[in-house]
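Have a look at the structure below, then the notes.
Heads up, one of the protein chains got dropped from this complex, but the rest are sitting where they should.
Moving on, here comes chain A:
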Amino acid sequence: MDPSEVEFLAEKEMVKIIPNFSLDKVYLIGGDLGPFNPGLPVDVPVWLALNLKQRQKCRIVPPAWMDVEKLEEMRDLERKEDMFTPVPSPYYMELTKLLLNYASDNIPKADEIRTLVKDIWDTRVAKLRLSADSFISQMEAHAKLDNLTLMEINTIRAFLLDSLNCMYKLRSNMQPGSSKGQLTDY
């Protein structure tokens, strides 16, 4: 799975916008959107919000968790805990990236938020690597990780699976046959 595919999935998330045009309900396969009244907040999927934003047809209201104080709290908790803490949104990284890239003028303290989310992300990915490392070094058969987001799983999947395969091959070459088994003594 590509990161861009994960991002595509994230674009389904709903976000509040304040349109500056008026339009009746739009009937789409995925559900009805609108009606759009100028100045009245309305929930739309991210893809539409960004599209409208780029055409300067709306302002985006950042999600409630996209707030410096809340993110600071989250970051501190994430650093303190050994386990993964629950994230504000299953697509927090993607949403932050999308919204900050296209609508940073609608989000107060955009830079701080970017840094904070990056901090959270780094902490979590470090934890993930650490747990993968201990998983392998302790030769465990299975492990359970809670509160991981799709993007996080996606970053480690390719590498982890390949390396596990490799290791499996290496180990299986060593195991069978007593003649080869001697090699392990070196």
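Note that a contact is a pair of C-beta atoms (placed from the backbone, for glycine too) under 8 Å apart; a residue touches a chain by one contact, two chains touch by 3 or more; residues count from 1.
Quick note on the criterion: contacts and distances are computed from a predicted model.
One subunit of the complex is not drawn; among "WD repeat and HMG-box DNA-binding protein 1", "Small ribosomal subunit protein mS25", "Neutral alpha-glucosidase AB" or "Myotubularin phosphatase domain-containing protein", its UniProt record names it "WD repeat and HMG-box DNA-binding protein 1". Per the touch definition above, the residue from A:A10, A:V44, A:V61 or A:M93 contacting the chain not shown is A:V61.
Hidden from this view is one chain, which touches chain A at 16, 18, 20-22, 38-41, 56-57, 59, 61, 108.
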